[in-house]
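As you look at this complex, bear in mind that one protein chain is not there, while each of the others sits in place.
Going by the order they are written in, the chains are A and B; count residues from 1 in each one.
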Amino acid sequence: MPILLDTTKAPVLQRLLEETDTSGLTWTIEPGGAQVPPLAETRVAGIANLERAGPQELSFVSNPRYQAQLVDARAAAVLVTPEVAQYYRQALSEAGRSQQALALVVCNSPYLLFARIGQWFEQQLYPAPPGSIHPSAVVAPGARVDGSAHIGPLAVIEEGVDIGPRARIGAGCFIGAGCRIGADSVLHPRVTLYRGVSMGARCVILSGAVIGDDGFGFAPDPSRAKGAWTKIPQFGGVRIGDDVEVGANTTIDRGALDDTVIGNGVKIDNQIMIGHNCRIGDHTAMAACVGIAGSTTIGERCSIGGAAMIGGHLTIGDDVFISAATPVHSNIDKPGQYTGFFPMTEHGQWERNAVAVRHLATMAKRIKALEKK
Amino acid sequence: MPILLDTTKAPVLQRLLEETDTSGLTWTIEPGGAQVPPLAETRVAGIANLERAGPQELSFVSNPRYQAQLVDARAAAVLVTPEVAQYYRQALSEAGRSQQALALVVCNSPYLLFARIGQWFEQQLYPAPPGSIHPSAVVAPGARVDGSAHIGPLAVIEEGVDIGPRARIGAGCFIGAGCRIGADSVLHPRVTLYRGVSMGARCVILSGAVIGDDGFGFAPDPSRAKGAWTKIPQFGGVRIGDDVEVGANTTIDRGALDDTVIGNGVKIDNQIMIGHNCRIGDHTAMAACVGIAGSTTIGERCSIGGAAMIGGHLTIGDDVFISAATPVHSNIDKPGQYTGFFPMTEHGQWERNAVAVRHLATMAKRIKALEKK
Partner (left out) sequence: MPILLDTTKAPVLQRLLEETDTSGLTWTIEPGGAQVPPLAETRVAGIANLERAGPQELSFVSNPRYQAQLVDARAAAVLVTPEVAQYYRQALSEAGRSQQALALVVCNSPYLLFARIGQWFEQQLYPAPPGSIHPSAVVAPGARVDGSAHIGPLAVIEEGVDIGPRARIGAGCFIGAGCRIGADSVLHPRVTLYRGVSMGARCVILSGAVIGDDGFGFAPDPSRAKGAWTKIPQFGGVRIGDDVEVGANTTIDRGALDDTVIGNGVKIDNQIMIGHNCRIGDHTAMAACVGIAGSTTIGERCSIGGAAMIGGHLTIGDDVFISAATPVHSNIDKPGQYTGFFPMTEHGQWERNAVAVRHLATMAKRIKALEKK
């Protein structure tokens, strides 16, 4: 579904780029040719994948794998690297088309520029609501809500909560006593924060996320029954930095005595479970369905693939890449990629191999015996 | 817990079957004998497992494995295949019991007939509420709610939503701007639909499901900090066909630019995660805890076992069966069953085998060397 803005308001390309946050980026516009309107009249009504982008839509090529699509693209303009621009000019020339058809925005990092332009479009399409508290929300008298913050319908805000400037609390959220939510942070509908969770500025929390629920702590209590457990109250909090994203239905436990800590810029996908007293380093990203057991520390700039499962009380260093579906049961102190899952095969073959797996230690011995012969 | 209807209202067997949707089914009644009331008086007050079904309850045998229980069954009547009916008559005869005790409903597909009769009972026990909007719901003035639709307490319906005939929105649901919900679809309590999700007719969405949340997309943004990320806004939607079921606490991401698409008749269990821009073919079913990373296309009529994890940007063909707990990291273009998990053993044995696993490549070389000797 391409994005559609009111094109009468859409700026021409130059103005769009000037209104976009291009900090850290360099860019130049190369006007398109006869097949598209001259640059001054190029109207950008939306952004779309290159395959589908029409003459009022902007697109991008970041991966050279897709650059061949440029020759037939119909977009208003395309964000490209200098290398892709060079490829495009040559491809046109080889095809005997002297005139460059597309307008190009040549940029050192077209993917990042594309993200920033997307953010500009998002602000036009879905502008932040004005500061207000929906009359159906239940806000404790002692909560402090900044005048520019927005509280959606049927949200519950308990005592001692502090909600910063321009923060937005979605419909049906529950914000427990004493939580602190930084400026420009956005909680989508139906997020739950238990008491005493703090988060910095510009965080985004998706629906169904639960932050600050009790960690899973029990002491054996044989005085009650054979095998019985008694609950260890969880007094720690959760401290979340700036620019953190937490996915839908993800859960982050509060600490037992100390806090669970999520660093700045950490990106956490959906249905992730982070146990009590974990510490996640700045800018680490983890894909959906990851589980991290309690008291594990993960370094900065790590990437954790989907459904990887990390045991408790471990230490993972900086710049570590865990492959998807990999269980981690030991510390990792060296940067690099780590993997561990059983490769999939056709089922019959798996069955034959699985029999052998059960005898691997014996196989190793038998090989040794053969070598001694 | 057997179902209990007011038996004074329960039809006799013949009438029950006439009131049930038996399209696609053939069935005949074989009256029971002396031990049960004559057919005209057989009252069916409920349905139950054969083991527990009493003289006013209906049951079924679909799997021949359970047919031996028929001889001592006390049910009002039992749905069976012609083959099981034949077995039953012979077993009675061998036991010297000439008179057929149970009433049988002989059917080409007793399991399907059982499901349909169950649906009839469900309608009697839990009739759909009349069209109405609970006064505590927060419904935007521009939302269109069909007069026969039901909106539960404390639901939030945003602008531009369209809710079809006889649809039911449970308590505490959040329906984002512009969502479309087809006729007879049912959202259980506390479902979240982000803006712009559309679903067809007769869908069932279980509690805690989140549909249309942002896909997980970030561009590296080293201008902010080493390893930092910037969010790529997610503009696509989610399009869901007819007759789809989505389980409790499942999450389905909206697309980045194009839509995420769920085909007709797809059945999705609890705690499943479907990434942005996935496309799931008609009638594919997936058991709980499955994860599918972004931009993966799955064919029609696939079965995906519980906790299988499917990587991103893959293509799985039609009629593929992925075993439970299997990670999928490559395309599958041939129908069949595919498996990949490490077989469980007693822990000590696993430890010994795990050591060998780490040396498998070396073992392979050593075998080759021995063969060359």
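Assume a residue touches a chain if its C-beta (ideal position, glycine included) is under 8 Å from a C-beta of that chain, and two chains touch if they have at least 3 such contacts.
None of these values were measured; they are calculated from a predicted model.
Across B:136, B:223, B:297 or B:337, the single residue that touches the chain missing here is B:136. Touch with the chain omitted from the figure is made, among B:25, B:71 or B:183, by B:25.
Across the entire complex, the residue among A:107, A:161, A:181 or A:210 in touch with the chain not shown is A:210. Not every partner is drawn; the one left out touches chain B at residues 1-3, 23-25, 47-49, 52, 109, 111-112, 114-116, 118-119, 121-122, 125-126, 134, 136, 152-154, 170-172, 188-190, 204, 206-208, 243, 245, 247-249, 264-265, 267, 269-271, 282-283, 285, 287-289, 300-301, 306-307, 324-325, 341-347, 350-351, 354, 357-361, 363-364, 367, 370-371. The set of chain A residues touching the chain not shown comprises 138, 154, 156, 172, 174, 176, 190, 192, 194-196, 208, 210, 213-214, 216, 218-233, 235-237, 249, 251, 253, 255, 257-259, 271, 273, 275, 289, 291, 293, 309, 311, 321, 323, 326-330, 336-343, 345, 349, 352-353, 355-357, 359-360, 363, 366-367, 370.
Rule of thumb we're sticking to: only the chains that are shown with their structure count from here on.
Work out the mean CA point of chain A and of chain B, and you get 29 Å between them.
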